[in-house]
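Everything below concerns the one structure shown next.
A protein chain is absent from this complex, but the other protein chains hold their places.
Residue numbering begins at 1 within each chain, and the chains themselves are lettered A, B and C in the order written.
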Amino acid sequence: MITLLYFARYREALGQEKEQLELDSPCSLQELLDRLRERGEPWASTLNDNKLLMAINQTIAPAEQLINDGDEVAFFPPVTGG
Amino acid sequence: MITLLYFARYREALGQEKEQLELDSPCSLQELLDRLRERGEPWASTLNDNKLLMAINQTIAPAEQLINDGDEVAFFPPVTGG
Amino acid sequence: MDKLQLSIQTDDFNIEDEYQYLRQGNSDSGAVVTFLGQVRDFNQGEAVSQLELEHYPGMTESVLKKLLEEADKRWAIDRAKIIHRVGPLNASDKIVWVAVASAHRGDAFHACEFLIDALKTQAPFWKKERSATGERWLDARDSDQDKAQQWMKND
Partner (left out) sequence: MDKLQLSIQTDDFNIEDEYQYLRQGNSDSGAVVTFLGQVRDFNQGEAVSQLELEHYPGMTESVLKKLLEEADKRWAIDRAKIIHRVGPLNASDKIVWVAVASAHRGDAFHACEFLIDALKTQAPFWKKERSATGERWLDARDSDQDKAQQWMKND
């Protein structure tokens, strides 16, 4: 089981900030992202953003990084704080 | 008549912060400085400081600048504020 | 007292109090440089304008902690603190405060500017503007990315 978090415009577009997902086998962030997009709208267009950032366990991670069971995975747009 | 002002360590060494002086004719800061040094101690050694700064009417001025009647002339060491 | 401090909070803060806290037991620092970011009046002429600050609790703190530690490695710092507000904010409200105390003012300036530049591109905060005409998420600015890149070149 992994936890998915969505922030800012993604959270609003998807209508949720958090969900839990069962992972059959270890997969990469890219594979997870593809799987989510295959759900259709609003996933397909919301997560089809070349500026999308991903984090595993609160650290920014590249698309090829593997997700392990129990991980917290977050999707968010470029940050605009400060 | 011109007004002379001394600041910081010069003021303390000379035992005065201000004096007035009659100028016979227009003279440069360098000439005024030489005249003051000729008074002997504590003038001679106090004003014999290669870091000494001079101002005419509250603006830093070079040694060759001429002093006019009514001017305010100040002598002080390098500044250490802030 | 911790040398490096951070706070994510909804409440406003008093800069004089924060300054007193920074120098408490710290009379070695001759210089304190601070950056304050405040809400700009982005809807001049419109009656209502508000900013909503969202963040990623946990990751925010861990990113800011790493940035403070990096600043501490690169410059001579006696104390540093970052305060960042979240939640709804109004025009002219304080958003972020970065303060660095050092014996050397050059170090204080550099560390403070590094921290705000890095915060703006690395810390997971997002701003949404609300006005009478609607609301929109702010876009990240390329100029912020450029500023952050500069600090890496200087390594």
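The working rule: a contact is a pair of C-beta atoms (placed from the backbone, for glycine too) under 8 Å apart; a residue touches a chain by one contact, two chains touch by 3 or more.
Note that this is a predicted model, so its numbers are computed, not measured.
Trainee: Counting the whole assembly, list the visible chains that the omitted chain makes contact with.
Mentor: Counted over the whole complex, the chain not pictured touches B, C.
Trainee: Out of C:54, C:113 or C:129, which residue would touch the omitted chain in the full complex?
Mentor: Answer from the full complex: C:113 touches the omitted chain.
Trainee: Any idea which of C:76, C:103 or C:132 touches the chain not displayed?
Mentor: C:103
Trainee: Spell out, residue by residue, where the missing chain touches chain C.
Mentor: Residue positions of chain C that touch the missing chain: 14-17, 19, 23, 27-41, 91-92, 103, 105-106, 108-109, 112-113, 116, 147.
Trainee: Tell me which stretches of chain B touch the chain missing from the display.
Mentor: Interface residues of chain B facing the absent chain: 5, 7-9, 11, 51, 55, 58-59, 74, 76-82.
Everything that follows uses one rule, which is that only the chains that are shown with their structure count from here on.
Trainee: In whole angstrom, what separates the CA-based centres of chain B and chain C?
Mentor: 49
Trainee: Cα centroid separation between chain A and chain C, in whole Å?
Mentor: Roughly 27 Å separates the two chain centres.
Trainee: From the mean C-alpha coordinate of chain A to that of chain B, what's the distance rounded to whole Å?
Mentor: Measuring from centre to centre gives 74 Å for this pair.
Trainee: Tell me, which residues of chain B touch at least two other chains?
Mentor: Touching at least two other chains: none.
Trainee: When you check chain C against every other chain, which residues touch at least two of them?
Mentor: Residues of chain C touching two or more partner chains: there are none.
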